[in-house]
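What follows is part of the complex, with its chains left where they were.
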Amino acid sequence: MATDIARIKAALLTQHIETPSWAYGNSGTRFKVFARPGVPRTPQEKIADAAQVHRYTGIAPSVALHIPWDRVDDYGALAAYAAGHGLRIGAINANVFQDDDYMLGSVTNPDPAVRRKALDHLLECVDIMDATGSRDLKLWFADGTNYPGQDDVRARQDRLAEALAAVYGRLGGDQRMLLEYKLFEPAFYTTDVPDWGTAYAHCLKLGPKAQVVVDTGHHAPGTNIEFIVALLLREGRLGGFDFNSRFYADDDLMVGAADPFQLFRIMHEVVRGGGLDPAAGVAFMLDQCHNVEPKIPGQIRSVLNVQQATVKALLVDADALRAAQQSGDVLGANAVLMDAYDTDVRPLLADLRAEMGLDPDPMAAYAASGYAEKIETERVGGAQAGWGA
Amino acid sequence: MATDIARIKAALLTQHIETPSWAYGNSGTRFKVFARPGVPRTPQEKIADAAQVHRYTGIAPSVALHIPWDRVDDYGALAAYAAGHGLRIGAINANVFQDDDYMLGSVTNPDPAVRRKALDHLLECVDIMDATGSRDLKLWFADGTNYPGQDDVRARQDRLAEALAAVYGRLGGDQRMLLEYKLFEPAFYTTDVPDWGTAYAHCLKLGPKAQVVVDTGHHAPGTNIEFIVALLLREGRLGGFDFNSRFYADDDLMVGAADPFQLFRIMHEVVRGGGLDPAAGVAFMLDQCHNVEPKIPGQIRSVLNVQQATVKALLVDADALRAAQQSGDVLGANAVLMDAYDTDVRPLLADLRAEMGLDPDPMAAYAASGYAEKIETERVGGAQAGWGA
Amino acid sequence: MATDIARIKAALLTQHIETPSWAYGNSGTRFKVFARPGVPRTPQEKIADAAQVHRYTGIAPSVALHIPWDRVDDYGALAAYAAGHGLRIGAINANVFQDDDYMLGSVTNPDPAVRRKALDHLLECVDIMDATGSRDLKLWFADGTNYPGQDDVRARQDRLAEALAAVYGRLGGDQRMLLEYKLFEPAFYTTDVPDWGTAYAHCLKLGPKAQVVVDTGHHAPGTNIEFIVALLLREGRLGGFDFNSRFYADDDLMVGAADPFQLFRIMHEVVRGGGLDPAAGVAFMLDQCHNVEPKIPGQIRSVLNVQQATVKALLVDADALRAAQQSGDVLGANAVLMDAYDTDVRPLLADLRAEMGLDPDPMAAYAASGYAEKIETERVGGAQAGWGA
């Protein structure tokens, strides 16, 4: 048992959870974006906030950028700035949905000039990867249609394939393309990459550096997400996660807040499929917005939630599970899983943090640090960052 | 048969479809609001646009206002302006979701000062009804919570009931309160009025002037909307519709665009339950946004879609239907309904328009009118209207 | 804290969870019902099995009957038989869906002769209540239609109201009618009691002895069940629960198996709304089928799952929660709830069982008892019970 705990702690230390720069800015719904005091005005301030999350959790050493929201003149300098805060630059997220030209699509637009503009932006993102040392280009397309007949579904796939091929060809040897899918929104009738199958089919044709990203909020009701995770791991095509949670649509709530048991089941499949091994290349990223709660504590809590689900998954007695499964013992196999889930892992995680030289209670430690009050005082004037238009 | 057609045409002439002022402004999703040339800058320009819809359809003689988006100094003058364009002011829509104070709710907010502010706004809306001669106060609350535990579900109902009672007490003798429900968004975990049952329970306690509004886009997947319509008509509590359509969430697409058969079934229950009789007081209102299509033609098409579904519902052979239902003839009863639905009613509607002195093809007539080009030229400068924050 | 634990244990001892006689029979899907050795052939054998669940959990002292599946000549004798096994007869469940006459409905059938037959069955169930001392008549209607137009939605409501009124008038002073709703299945287009609003509207008209039953598996995707629970408690109309769980449709899985966090949130609203007080009259009933797992252990596990969620709900620090809610501390309020949920309550429950003179591990104790082997040996020949046609 002592060995087990040591093994589990060692495994936990290999897991890194990336926070997104946009989580630190203002966000909201189409109805209203609520402004918060202390919200960053610059990419640098976002990085400083992300560093706080790493400081108290010890497992969030990278921050994802979003272009053009995080556009700067000197990306090398930005990476150095991050390094000075103990962080590295994570995935580069392309944005081809917030220009009036993209009303009817970006890389799938019927107008070739718009497609060219969108492709140029994607290629610019690879330049930024070169400059920042980022490994992953994360692609999410808002492209789709709102009305039946609005555009040709199949022609849009052809255009998408052409753009992806051009970007893939531009990738360096250690760089990857992570293709994300989403059921709906902002497109309402068709979405050009609506499900894992579509993303997978494109990745297959592109090559091994193209991988699928599972955003936990992007599925139809009733979809078994952990099944998809298991399948993509089996196919060697799980590039990573965009973690968040939802009750109904793509609500971008804190991961684990809506259905902690689902998050545990997902992490169980990750562990089962070898996805926790850093060599598997699975990127654990958050993609959330904090509309009504403060942003930095919201990120800390989210990182802790992923870690909590991971340790519960590591606690599953794999031998007992396999034995029960093999013998057709439905209740017994389920009980093995539930035993791990029902365990209160907070003491174990507090121990681990103490061993890492961290405060056992990251939420309390951050609250006591005075950082929130400091940025509220200092960050006055300027335009607050937001992921909205 | 000739008599039937005459009866149907007479019934159609009693149906008025109200367009919303906000449909003429810019709108979009949380990802992006796309700007359009020619979009109104003032409530007056919105009314002028609404008048175009009535001009070509002949059945859209009122326009709903949204406060504060349509706030003016002199509401009597605004009503006169509308009258000068052949329109009257329809429902007054309260907005208690776009102020930073409302982040955690308006009338259900835990803070009594915020609740008071929200209530004052609702009462102001009744003042505007007095000044404009509007009959209906339409209430939709964005109130709810994003996280389990965030607030006390039951206390919020108490606060809601208190505010509704205060507003109800302020209504004049001919004024009504229309209470709308919505499954989710912008609140993600609980919504304080999430379903027709909640709206109905509150209306029952308030009195006969409180009625439920069915927004066709506000239900969970799999919900049978026409059943709710039939039930509310049976209870005498169907105040009206907010028409739109959707494929997944509250997409605000043109009514009838996503599922024209559903719209027909809804209108069938309206006809069956006596809701087409003006004495029933059912308000047929559009509540849509045109994100990627032009606004005025989008409204014209929507009005025509409701009319088309209505005429099909009127074509149902009620005697044959009843006979088949009574005899347990499942296929026969279904066939009676489908016969009406499968009929091409466009010739009948073109005839009706000719008799009304209108162009038989409203979409073509509007396109040929030059109005779109005119407003694109004239409406330069100023701030375009939009329903977003 | 010691006081708290004592209070919690006392509260837990007042909670009784009723198991359904049909859970002990064979069940399945429309595709296949799998037969199990040892399954009961008679109502008496079902009661004997239910007694096992009470024996090991100590909190399941009643068993619900289903008529006609549990039809016997002498109901008084059956109640005495149950008493001899330490049980009382719980709710009487009417069944008006398994006769060829009911193909197009029972109490809502267009044919008055079929309606009369169905009503007679409901009245027979009240006779059985009289004979067995049962308090609750549980009504679930499979009635509805499969195709648009098949029957008149509104007329079916009239017929339903008429039947309910006749049954209500027959109830004794201490008897109640529990009306259940269900979104869909076996009817596919309309269901005559599809949602809590419809059940509530009928109960209101009937009187205080008519109460709504929440079956946790009977809602549309995205429905917030705990909100409905809170609302019905506020209205004094929550008659009880039919517990089970599901991933997609009405899957009748073990309660708490699909979403234990949801079950906790439901129990939190029960506790918050005073529903755990026996005086509130909330019946905690299981309504499940065990298709691929053994039946008695499936019931034991389900009872334990409800108890586990209840104790977690009792652990919520109500004062801290209220304070955080009042101050608008979104993350703090959520954390209070999650602290209770994340607690491992198995030791506390093991203690409680020891104090009750029970084995701390009911699943293991039942497995070791030899009862399963005994019934497999003894129950040979005869027709196994099943809830199917």
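To keep things simple, chains are lettered A, B and C as they appear, and every chain counts its residues starting from 1.
Here is the rule we go by: a residue touches a chain if its C-beta (ideal position, glycine included) is under 8 Å from a C-beta of that chain, and two chains touch if they have at least 3 such contacts.
A quick note: this is a predicted structure, and the numbers were derived from the prediction, not measured.
Peer 1: Considering just this structure file, the complete complex holds how many copies of the sequence, given 3 are shown?
Peer 2: Full complex: 4 copies of the single sequence.
FYI, only the chains that are shown with their structure count from here on.
Peer 1: Please tell me the distance, in whole Å, between the geometric centres of subunit B and subunit C computed from their C-alpha atoms.
Peer 2: Distance between chain centres: 39 Å.
Peer 1: Hey, what residues on subunit B touch two or more of the other chains?
Peer 2: 104, 146-148, 150, 183-184, 189, 221
Peer 1: Under the definition above, what is the set of subunit B residues touching subunit A in their complex?
Peer 2: 28-35, 97-98, 100, 102-104, 142, 146-148, 150, 183-186, 188-189, 221, 246-249, 251, 253-254, 257-258, 291-293, 388-389
Peer 1: So in the complex, which bits of subunit B are touching subunit C?
Peer 2: Residues in contact with subunit C: 104, 110-111, 146-154, 157-158, 183-184, 189-191, 194-198, 200-201, 204, 219-224, 226-227, 230-231, 233-235, 261, 265, 268-269, 272-273, 321-322, 324-328, 330-331, 333-338.
Peer 1: Name, in rising order, each residue of subunit A that touches subunit C in their complex.
Peer 2: Residues in contact with subunit C: 221-222, 224, 247-248, 257, 259-262, 292-294, 297-298, 301, 308, 330-331, 334-335, 341-344, 346, 363.
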